[in-house]
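Right after this comes chain A.
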Amino acid sequence: MQHLIEMSGIKKSFAGVVALQNASLHIEPGEVHAIIGQNGAGKSTLIKILTGVYRRDAGEVKINGNPSTVSTPREAQDAGIATIYQELSLVPLRSVTENVMMGYEPRTRLGTIDWKTAHARTREILERFGIHIDVRAQLGSYSTAIQQLVAIARAVSLNAQLVIMDEATSSLDDQEIEILFGVVRELKKEGVAVLYISHFLDELYQICDRVTIMRDGQTVGQRVIAETTKLGLISEMLGRDPEEIEAAGMTGLGGETTEPGRPLFEAKDISTKRGLKSVSLTLREGEIVGLGGLLGSGRTETARALFGMDTLRSGGIQNHVVGGNIRTPAEAISAGIGFLTEDRKREGIVPHMSVRENMTLALLPKLKKMGRVDRKRETELVERFITSLGIKTSGMEQPIRELSGGNQQKVLLARWLALEPDVLILDEPTRGVDVGAKFEIQSIIREYVDKGLGVVLISSEFEELVEGADRIIVLRDGYSITELENPGITEESLIAAIAHHHDEGARG
Partner candidate 1 sequence: MTMQNKPVTSASEPTAFKFEWSMISRHGGVVALIAILLFNILITPNFLHPQTLFVNISQVATIAIVAVGMTLVIATGGIDLSVGAIMALSGALAPLIFTSPFAEANPELGLALSIVVPILVALACGVFNGALVSLLNVQPIVATLIFFISGRGIALVLTNGNLQTFTNPAFSYLGTGKILGFPFQGYLVLIIAACVWWVMAFTVFGRQLLAVGGNERAAELSGVPVKRVKIGAYVICAGLSGLAGLIVVAINSASDAARIGNLMELDAIAAAVVGGTLLQGGRAPIFGAILGAVIIQLVKYTLLANGVADEVALIAKAGIIVLAVYVQQARKE
Partner candidate 2 sequence: DTPALAQKDSYRVGFAQMESNNPWRIAETKSFHDTAESCGWDLIATDAAGSAAKQVADVDSMIAQGIDVLFLPPREEKPLIPAVMKAKAAGIPTFLVDRSVDPNVAQAGEHFVAFLGSDFIEQGERAAEWLIANFPEDKGIIVELEGTTGSSPANDRKKGFDDRILQDDRFEIVASQTGDFARDLGRQVMETLLQAHPDVNVVYAHNDEMAIGAIQALELAGRKPGEDITIVSIDGTRDALQAIIDGKMGVTVESSPFFGPLACDVMKKYAAGEEIPGWVKVEDRVFTLDNAADHIDEAY
């Protein structure tokens, strides 16, 4: 059978840094194909070469058996390849409709854009994903998850032969993922191939046919997924012994439920302009409190309110570590609160700055010695965190934008850990992080929690939440509706708690 995509011997380096050295990829028509690999293995780079975002240094690309002439994303689309890139490629300032239709707008007879049809068609496309939103509104006014779904909807609507999804599920929760899988299966039925990149191995078993495994810029294997074990995949991906990995366990967040210490803060009935209605929440030393809920339930909003980014409309937060209320992030930080954002690109990294400068950004006031930055202490600290978190970088002076997503995430985590905070709010801390690193990050968090850190954990990955949190506050529509306590929480019970109240709400 003719390969749909055939990439072989691909080489690519960025300003001397090798990203791909001998990568290959074969996709058959109509199959669901996965790529897995650690952060920085070169997955995104490989697909960007396929879609003409980057130009390869060497190697061969064939589409339907013919040498590819694709040199821009547009040409890739015309050649039948629709892509959802890892860093969302949408225009937040424009409307949802524009983002879905851009470049393929329906026309009137005069050749002008037919907005009515455009809106209607967009609504229709989004409905397939269970999203009912005002399509005329600015895309940026919706949450990351919705934006990700919009990106997927756009790609799927392009009538491609191949849809590429680079970590498309990173912001989605189970329910959305189910919907997405439904769409993927439909596509498959229509003979459309799907290239699926994800760090969630469980997902692969649900929908993928074959998987390509990458390590350090090389393709190290291609497997039929039904014939592999999860452990086998991981060991190939990490290049380590299966036994060694098995010994380590799968999530690193779980730990003994220790006696929680003194209370750190108490939030009572807080509400904000942004849509938080009434949320109550307490956090004590040495515990992880999870926030459970569906998209748009107000988890991020709660985090923003706790961190002083949104002003409270009513209710209050009593901080037991320092008195007084918190009105800005700066005040929150000096009160010992850290906040790892879910939007790494827009709210996390300072792209031009080095790993070192990014890591110590929040710490600067503490590194100040008569106005100067204490460079010696800074360097020591950064070195320590690079080693202890296993950050893959060519050196602390490398600009952070050159790091892979997972490694950027580790740098940002280090930014907050270095502060030695009392409270750390983690919004999707392991999003886009490979299994190895995820485990490491989770273990690190657990380690700090054991030493007394209080963590508010937001995660769309129920597994992470269930295993990691000591208590889970379930949110819906800006209200905290119930609280579950570990031990005893299972994924099923969490889903039930959310769904139960949700159904009730929907009926009422």
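These made the cut because all candidates are chains of the complex that A comes from, given by their letters.
The rule is simple: a contact is a pair of C-beta atoms (placed from the backbone, for glycine too) under 8 Å apart; a residue touches a chain by one contact, two chains touch by 3 or more; residues count from 1.
Values in this document were obtained by computation on a predicted structure and should not be read as measured data.
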Selected neighbour of chain A [touch, this complex] from 1 or 2: 1
Of chain A, residues touching candidate 1 in the complex: 13-16, 52-55, 71-72, 307, 309, 329-330, 332-334, 339, 341, 346-353, 357, 361-362, 364-365, 367-368, 371-373, 375, 415
